[in-house]
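Complex shown without one protein chain; remaining protein chains in place.
This part shows subunit A:
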């Protein structure tokens, strides 16, 4: 059975590119436009892995991640940050908040694939 990935990004272009890469890797892909949208989808039906942008309107990636990790979901989706916030401080904060991996934009297929392998999803 294919694994489910939720792509959380306010950029339609990024969601489209990520969807294309993930679908060629046999993922089933859902999309969310901000953290609040993503949280609602996760609470309804948690995905296996979440590709998460940092800066989004309504609820940021970081706020979403904290809420996700504090939720009482029976499963723990893997979270891969995928962001232009490329400083060490941001990376450390993401790890501390419960991110499993971190992709610095821009990225290519090999990078994303390698990160999904690291978290056991590919």
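We adopt the following convention: a contact is a pair of C-beta atoms (placed from the backbone, for glycine too) under 8 Å apart; a residue touches a chain by one contact, two chains touch by 3 or more; residues count from 1.
Following the convention adopted for this analysis, contacts and distances are computed from a predicted model.
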{"item": "UniProt protein name of the chain not shown, from \"ABC transmembrane type-1 domain-containing protein\", \"ABC transporter ATP-binding protein\", \"Ni/Fe-hydrogenase cytochrome b subunit\" or \"Chemotaxis protein methyltransferase CheR\"", "value": "\"Chemotaxis protein methyltransferase CheR\""}
{"item": "From A:15, A:78 or A:115, residue that would touch the chain that is not displayed", "value": "A:115"}
{"item": "Positions on subunit A where the hidden chain makes contact", "value": "86-88, 91-92, 95, 99, 101-104, 107-108, 110-111, 114-115, 117-118"}
